[in-house]
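As you look at this complex, bear in mind that one protein chain is not there, while each of the others sits in place.
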Amino acid sequence: MSTVTHHGPGDTTTVAPARSAQPRPVAEFLSTYVFSKDHKVIGLQFLFSTLVWFLIGGLLALAVRWQVAWPWSDVPVLGKLFAQEGGQMSPEFYTMLFTMHATVMIFLVIIPILAGAFGNFLIPLMIGADDMAFPTLNMLSYWFMWPAFFAFGASFFVEGGAASSGWTSYPPLTTNLGASPGSGMGQTLWLIGLTFVGVSSMLGSVNYMTTIIVMRAPGMTMFRLPMTIWAMFITALLQAFALPVLTAAGFMQLFDRTIGTGFFSPEGSIINNQMTGAGGGQPLLWQHLFWFYSHPAVYIMILPAMGMVSDIMTCFARKPLFGYRPMVYSVAGIAGLGFIVWGHHMFISGMNPALGMTFMVSTMMIALPSAVKTFNWLGTLWGGRIQFTTAMLFAISFVSMFIIGGLSGIFMAATPVDIFIHDTYFIVAHFHYVLFAGTAMGVWAAIYFWFPKMFGRTMNEFWGKVHFFLTFIFLNGTFFTMHILGAVGFPRRLADAYHYETFHHLQPMNAFMTYCAIGMVACQAIFAINFFWSMFYGPKAGRNPWNANGLEWTAPSPPGHGNFDIQPIVYRGPYEYSVPGCEKDHLMQTDPPLEHAVAAAH
Amino acid sequence: MNRHSFFVCESLQRVMQNASPALACTLLLCGLLMSATGCGKTPAASFRPNMVEAAKQRLTPDQEAQVATILEAMFGTPDDPVALPETGLDVSKLRLAAGPVHSDIVGRKNGLFREHCSHCHGVTGDGMGPTAAFLNPYPRDYRPGWFKFKSTERADKPTHADLVTILNNGINGTSMPSFALLGEAKVDALVEYVKYLSMRGEAELSLMRYYFELDDEDEGKLPETREFLVEEILLPVAERWQEAEDAIIDVPEMPEVDLQESIALGKELFYGNKANCVKCHGVTGLGDGQANDYDDWNKVVKQWSDEVLSAHDASTSEMSREEKAEHRAWLARSDKALAGDALDPRTIQPRNLRQAIYRGGRRPLDLYYRIHAGINGAPMPAAAGTLTPDEIWHIVNYVRSLPYEYDGELGADRSMVARDRL
Amino acid sequence: MPTSNVRRIGLSFAAALLLTPASVFAAEWGTLTGRFVFGGDAPAAPKLTVDKDVDVCSKFDLVNEELVVGEGKGVANIVIFVRDKNVDVHPDLKATEPVVLDNLGCRFFPHVAFVQVGQDMVIKNSDPVGHNSNVATLKNPASNTLIPAGGETKISFRSDEAVPAAVTCNIHPWMKGWVVVRDNPYAAVTGEDGSFTIEKLPAGELELQLWHEKAGYLDTIVIGGKKTDVKRGRMDVEIKASGTDLGEMVLDASVFK
Partner (left out) sequence: MRNRLAGLFWSLVFLAVPVLGVAVFAVAPSIDVWLPKDVSAHGKDIDSLFYFILALTGIVFIATEMLLFWFVWKYDEAARGDQKATYIQGSHTLEVIWTIIPAVLLLFLAIYQMNAWADMKMRRPVMKPTVEVVARQFEWRLRYPGPDGDLGTPDDLFLVNDLHVPVDEDILVQLKSMDVLHSFFLPNLRVKQDAVPGMKIPVWFKASEVGQYDLVCAELCGWGHYKMKGRITIESREDFDAWLEAKYREQEATQAEPLQEDL
């Protein structure tokens, strides 16, 4: 076991001396796998939980697509499950579906899978620490997800169903219990769940920041950190500064709903033909508070994926990252600008139009660091020696898809154009290109890439490529068409848009997208089987199956408790691939300095 | 030892060992695709029986089945409606409105009722669609055959045109939207279907009530002859729908007096003992007079649930074992009917007359109808015979001026005056 | 099989031959009398809460009239009518005068009114306050008319009602009365002492039906100390030309729970 010298101030996980008493299997199982303070186990716990929710979110999306393509027709499976009258989906059930699809995907999948799963698993390994700075806090950050899982999960079964006011939860629809079926208990549970997700993220973010600042291995300077760690670091900063606002806003909404405050309800409105109680509030206030968190949250949802993709891409292009420092600066730039662009979600919300202009300029500017990152990834490929592993394919497709998602954002940033495309499928296309075609592809790349480190075995490459190919085709079939639907003005969130003459002819196109979506979800079965199969029967991977440079690859696969069997000492940055004059095509961060390597570095 | 074996149970491991990943992939893919694209269609829609009435009339399961059989013979199913010639309904219109939503061979949209109405009013027209419980007021239950806003006398059915007007204008102040943009033909078909559902509901009620009148020699079974069903059950209902067209209220012209004078007279009547509007609509006109009354739909449920509640409390000590068992079965069934087939009764509030919201239409003519005939199904009584037409017109004028009346004296209740938001 | 039933009903155009009884007038007529008494201690009628038009209505000392037990424990307001639809009607019993239902003292008077099909019913208001009378009939179109102080309105019924119809006032929620609508003149309502009389009934076997607003159709009565089953309030009696007296019929207190 570990003979690591303990050097972190918060490190409390010393290796227990061998117990003389008989092993207590249940207690040991619980402390090893359930209430573990080991960052790797916590990371895997996050990974498995989020993958389960990913499946649920995907199935919810399928049901949504079904209704959009064939409104009022019999719904297979769901029609029977929920005993809708006449087999057809009721509109409030549909609104609940897309609300919960977004909620699950954002709060229970993307944010926890990036920060929770990969952040936890990778940060100590990549900086050469034996665990997080605050392992107990770390364990709590996972277990605080469970109340959220329960709250969101249970809300499907309460009267009126789960929240159905969109994931943005705009009041007064949400503050008034009579406004919508889902505005009842479902919405309360939604707010409670959200709060717990927030607490979990907050605990994580404090931990990540501290760990990255104080627990780096000797020689690991800030500018020798891999991009993944930089991205995680800045994500943690974003969370730490933006989350309190959302938590406060969530409580305000909860109070509006339960104890009759009126933060978000204007005076004298009549909802469901009844006078509402308290007044004096402003619905727009919620939008400001919500987007003050949720716009930075958009970057929380992509920055870590960008970091991981950078690492994967350099490894399989066998080439240093093009412009390491500009990449770091652009991540920081995105984070900084991310705090002053929230108003672009509110151009037509009734907010002062003059304010719209300032937000438009800052929004245009945030495209810059994104562009810099894209060009740098292209620069990384340029002159490389590309290995088409599954992880690399996902990483390249991340770049390819992020270009689309990024460029479509410019349409929305342009305020006059936004007048037309706001709340249409153009927006849906945009954020699915960023979040699904972007982040989810990045996550798959990361899973295929770090799987050997997690389980000591590699995933099946052939089925991995089949999975990639099908996902890639179907995802573009589903989401690319949304752009042109958006150009027609096809609005989001309509249970049945075809009774409008303007949109009547779009049904076949939506049916096509639904077929693609069905295919997309179905082919994840390949991934699921490959994943579990490889966990047990995949070919054994050594410490460094990809010949990568990072510190994590010096540890055993899977790393034992305390991670490293010898204390890593860092001599260089993480991207020393194909260093001229060096025999190997890569120099790990722990490799002792070579004369020519040092020479080449300057 | 594999440290991650806890994730999967032993049996799964064995299965995984024996199957190749390719085979498993294919199987799972097929399974997912099949379940997603629908091998299992949901069963065809059916009409829901009137459980409250069945429990109330203490029908046996056999009798319930008989009612269902008779009704299916007389009216068909939601997907395949039948209208006997005596109903006077146009089957081709019914077909347009009935069934699941689909486009027929010429691209005409069918299944209009389920597309536009059933999520509130329910496939059966019992006002208990999936959304119903969340609406205030509840969506209308067509089955008892009561309709509120019409141009006919209180006790009469609405005319076809009345229902068309409701569909075209919606009912302001409720969740009923306007369907004018569907076009005349579709609205017409929907009205026909509403009439069909209402006739079916009324026929169901009278069938269920008829068991009570049976003689002992009938052995608890209704005669199933066409004559009985048409003469005793269908015609009394259908004829009243057909008579409605001749029962339109005759409205005399508005008296030729100065508007302000008429308003003053109307105000006097409003507050006076003769018209007594003030008792329910309140001295403020805000509808804050009578607050604990129910409309007829809710009253039925309220009375029935009170009865069942008191039966729960009643002593069973003097009953024989069989009686006790029967009593318990009946209670269980009544509770089930109340829980699954009735919405929690809610009180009805008199209209706030200062909002300029008039559910039955804002034309002076509509208000005249409301005062003349009252509102069927609601506590609002008919003034015909009590008030002269001129007096009714004065009240109409006063009510129309109420939203614009100086309301300073309302003080703290100012927020209730919502005329500024319609 | 339900489908075969469907076909049978849908296609059976052939009218069933109804056995119409030969309409022969009875030769003899008799009178039916009887008295209902309350078995057990007579409960005191609870006072009503009067919260509308208090200045007028609170003067009347109103009580809940669901169960009125009068002198000698007689149960008032029990409705007795002949169930047989084709009963012979004595030629003297042609309904001419309208039945009057009065809003009197913030209650309905009489508490249970009896009216025949086709006969007029005048609902009037002798109170100094306005009332409305909401008649909740099931087979007949329901009506609800505004009746100002001193006013009156006239309604009639086109078909009999299997169950007496409730009459309520929406302005004064405590007010409740009943209307019995039959298509023959043979019905009676027990008075304060619990007794009733139906005159000029055709002699022979007749089926009566007994109803009370709280008990519904009566199930059991005690005649001469013997428990008699009158399921759904149906009771066969023999009308003698000399008159039939059912005597004292005891209604157990549990009936009214």
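Note that the chains are named A, B and C in the order they appear, and that numbering of residues resets to 1 at the start of each chain.
One rule holds in what follows: a residue touches a chain if its C-beta (ideal position, glycine included) is under 8 Å from a C-beta of that chain, and two chains touch if they have at least 3 such contacts.
Since the structure is predicted, the reported quantities are computational estimates derived from the model, not experimental observations.
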item	value
Neighbouring shown chains of the undisplayed chain, as defined at the top	A, B
Touching residue (missing chain; options A:240, A:340 or A:367)	A:367
Full-complex contact with the absent chain, from B:178, B:242, B:347 or B:388	B:178
Hidden-chain contact residue, picked from the options A:73, A:120 or A:180	A:180
Sole residue of A:95, A:188 or A:554 that reaches the chain not shown, by the stated touch rule	A:95
Residue ranges of chain A at the interface with the undisplayed chain	90-92, 95, 164-166, 170-173, 176, 179-182, 265-272, 279, 282-284, 317-326, 348-350, 353-354, 356-357, 360-361, 364-365, 367-368, 371-372, 374-376, 378-379, 381-388, 393, 396-397, 399-400, 403-404, 407-408, 410-411, 413-417, 419-420, 422-424, 469, 472, 476, 480-481, 483-485, 487-489, 491-497, 499-503, 505-506, 509, 575, 577-580, 585, 600
Absent-chain interface as seen on chain B, which is shown	116, 131, 134, 151, 161, 164-165, 168-170, 172, 175, 177-178, 180-181, 184, 248, 251, 253-254, 356, 362-365, 368, 400-401, 404, 419-422
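The criterion applied here is as follows: only the chains that are shown with their structure count from here on.
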item	value
Cα-centroid distance, chain A relative to chain C, in whole angstrom	74
Centre-of-Cα separation between chain C and chain B, whole angstrom	30
Rounded Å distance, chain A centre to chain B centre (Cα mean)	47
Residues on chain A engaged by chain B in the complex (per definition of touch)	29, 33, 48, 62, 71-77, 79-80, 84-88, 90-93, 160, 178, 180-181, 267-270, 272-275, 279, 455, 460, 463, 496, 518, 521-523, 525-526, 528-530, 532-533, 535-537, 558
Chain B partner contacts - residues on chain C that touch it in the complex	2, 5-10, 12-16, 52, 128-130, 132-134, 136, 138-149, 151, 153, 159, 162-163, 170-171, 173, 232, 254, 257
Sites on chain B touched by chain A in the complex	2-8, 13, 16-17, 21-22, 24-25, 28-29, 32-33, 35-43, 45, 78, 100-102, 111, 114-115, 118-119, 122-123, 129-131, 133-137, 173-175, 415-416, 418, 421
